[in-house]
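Note that one protein chain of the assembly has been removed; the remaining protein chains are unaltered in position.
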Amino acid sequence: MTVAVFLEHHEGELQKGSLGVLGKAASLGDDVAGIVLGSGVKELAAQAGRFGAPKVFVADAPELEAPLPQPRVDAIAQLVGEKSIETVLFAASVLASDVAAGLAARLDAGLNWDLVDLVEQDGQLVGKRPALEDTVYVDVGWTTEPRLALFRPGTFDPSESGGEAEVEELSPTFEDFSTQATMIEQAHEESEGPSIEDADVIVAGGRGLGGPENFSLVEELAKALGGAVAATRAVVDAGWYPYATQVGQTGKTVSPKLYVACGISGAIQHKVGMQGSGTVIAINKDPNAPIFEFSDLGVVGDLHEIVPKLTELVQQRKSG
Amino acid sequence: MKIAVCVKEVPDAGVNKRIDPNTKRLDRSGEGALNHFDTQAVEEALKIKEAGGEGEVVLVSMGPAGALDSLRKALAMGADRAVLITDEAAAGSDLVATSRALAAALEREEADLVIFGQQGNDSDGAVLWAAVADRLRRPVISQVAELTVADGKLRGKRQTEFGYDVIEAPLPAVVAVSDAINEPRYPSLKGIMGAKSKPQESLSASDLGLDAGALGEQGSGTTVLALGDPPPRGDARKIEDDGNAAGQIVDFLAEKKLL
Partner (left out) sequence: MTAKPVDYPPPFSPVEFVTPPTDPPEERIEVGILIVGAGPAGLACAIRLGQLVEESPELAERLGDVPVAVLEKGKQPGSHILSGAVVNPRGLRRLFEGRKRIQDLPFYGEVEAEGVYFLRHNSSMRIPTPPTMKNHGNYIASLSQLIRWLGEQAEEAGATILPETAAEKLLVDHGRVLGVRTGDKGRGRNGEQLANFEPGSDILARVTVLCEGTQGHLTGVAIDEFGLEGESPQVWALGVKEVWKVEKPLRRVVHTMGWPLRAGAKYREFGGSFIYPMGDDMLTIGMVVGLDYRDAELSVHDLLQELKTNPFVRKMLEGGERVGWGAKTIPEGGFVALPKRLHAPGLLLCGDGAGMVNVPALKGIHYAVESGRLAAEAAVDALRPGRTPSTPGALAAYDEAVRGSFIWSDLQEVRNMRQAFGRGFYFGGALAGAMTATKGKFPPGDMSTERDAEQEIVRMGRSRKYPAPDGKLIFDKLSSVYLSGNRTRDDAPNHLRVQARVPEEIAVMWERMCPAQVYEAADGMVEITPSNCVQCGAITAKGGRLTPPEGGSGPEYTLT
């Protein structure tokens, strides 16, 4: 089973998400290869070796310099054809999703996305994914080859096993239409911090905070954890925090790896906005708050005491 | 300027969504509504048409015959025409089959610009634009939060995990707008009343020159094998603060490798 993994890179670094998928692919079998596409990216291939790829296909071309999807579809389609690759895996991102979907159309190959796992069952590859706001799990399969799969961001952690990768260079040719989109300006940082939809860590505040001034506790903890700040509808209604940070049925839907809920009761209107979170920690002084029914760690106590102490301990851990 | 907007009817979010255990597909038998993100795509198309002073905005969709009702809302907003691909053979189409059908309909339209909304809330429509663009052999820009069309070119501000890019492409092109792009207009009463009489066309697979086998489950590359409950949330723990809660939380985070 030949599995190729699209390895996305940014500013000279292979992305964690892609490396995680690479590790997963390696665990499924030996015939694994990474795909690195760009301009001036040969050294990145060596990185791939350390994270589980015995082989890496590299295409280095000016057309691949900008992180645009369509030239990558050309390159990977040709690779699949030349090397009879049976499965191509992607860690979801704006770029990777467009590449995977373009490839699906190019090769008339089935694409399953939002996967959180991939296993072998009865000799077949089966993907597992949540659906309907994570209330149902679905087993999905493929009826065509190559099998294409997009994994939910952050599903697998990379594991550095050391190792060398054999590098094979490709020389793809590009379709006319693939190079029509051009990058004018690239990767400007947004002026505000990570938007809550992209954040890996979110610290959210609710009415239990007691007043708008106490959002500083939430902000400090978020900063220490490297995350974003969110708010419930109740406190946004009361004017304690801006609407852009509201999580919930009538606000944003988020699915960070870690969600820390401070003084939030957990009404369903809020729950549906964050129930896809990886790990939920709730701090609330009411032992009967509904949020404790869907948190991984529930802490009954006074957040005004716990949160500052927690911030301090996190800062110590990170610096020490 | 002709702008095609790909829109979709999805189960109304006001109703409990469920997967039909027999077909293993989303139960679409209940109330449907226009996908909210698609109304943003329609809004952007109308803005571009209005800025240019002339043009046509045509809706292209695939779904059961009753989906025409939901398309009417977009017509009420100001779109000129609706085209619905509807064929029993198309039920259960995945990305491969759906993009095939939409591309066939879009080729008929020969639009200068094809616009998609961000995603379907029924988890079926994500990343459709890249697949359609490939079949149409046109450039595609996605996650566009700001869009300008001028001198036969489009320029989009694309939002990514790293910040934003500015990308340009010549028309004809395909663009997918992000949910930050605009706030869709409310249809005016005159718009609602006039929607019924705007042209609405239904196309079958053969109208598109496609075999029934090119659509539906037969034309798809993926399949749903089984449904189940999500894995339990692991051992949920609940502790009472005796002064050490903060430390216990940190230990928990370390244990979960979140620190």
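A and B are the chain letters, set down in written order, and residue numbers restart from 1 in every chain.
Throughout what follows, a residue touches a chain if its C-beta (ideal position, glycine included) is under 8 Å from a C-beta of that chain, and two chains touch if they have at least 3 such contacts.
Keep in mind it's a predicted model, so treat the numbers as computed, not measured.
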**Request:** May I ask which residue of B:Gly63, B:Gly117, B:Pro139 or B:Pro184 touches the chain that does not appear here?
**Result:** B:Pro184
**Request:** Just name the one of A:Gln70, A:Gln246, A:Ser277 or A:Ser295 that touches the chain not displayed here.
**Result:** A:Gln246
**Request:** Specify the residue from the set A:Ala46, A:Val119, A:Ile184 or A:Ile268 that touches the hidden chain.
**Result:** A:Ile268
**Fill in**
Among A:Glu43, A:Glu185 or A:Asp237, contact with the omitted chain is made only by A:Asp237
**Request:** Can you list, in ascending order, the chain B residues touching the missing chain?
**Result:** 12-16, 30-31, 33, 183-186, 188-190, 192-193, 196
**Message:** Please output the residues of chain A touching the missing chain, sorted low to high.
**Reply:** 233-234, 236-237, 243, 246, 249-251, 267-269, 272, 288, 290, 293
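Here is the rule we use: only the chains that are shown with their structure count from here on.
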**Complex interface listing, chain A residues touching chain B** = 10, 67-70, 73, 93-95, 97-106, 108-114, 126, 130-132, 134-144, 148, 150, 157, 175, 177-178, 180-190, 198, 201, 257-258, 279, 281, 283, 287, 292, 294-302, 305-307, 309-310, 312-314, 317-318
**Item:** Residues of chain B defined as touching chain A within the complex
**Value:** 17-19, 24, 26, 94-96, 99-100, 103, 123, 126-135, 137-143, 155, 158-170, 173, 220-231, 233-234, 236-241, 245-250, 252-254, 256-259
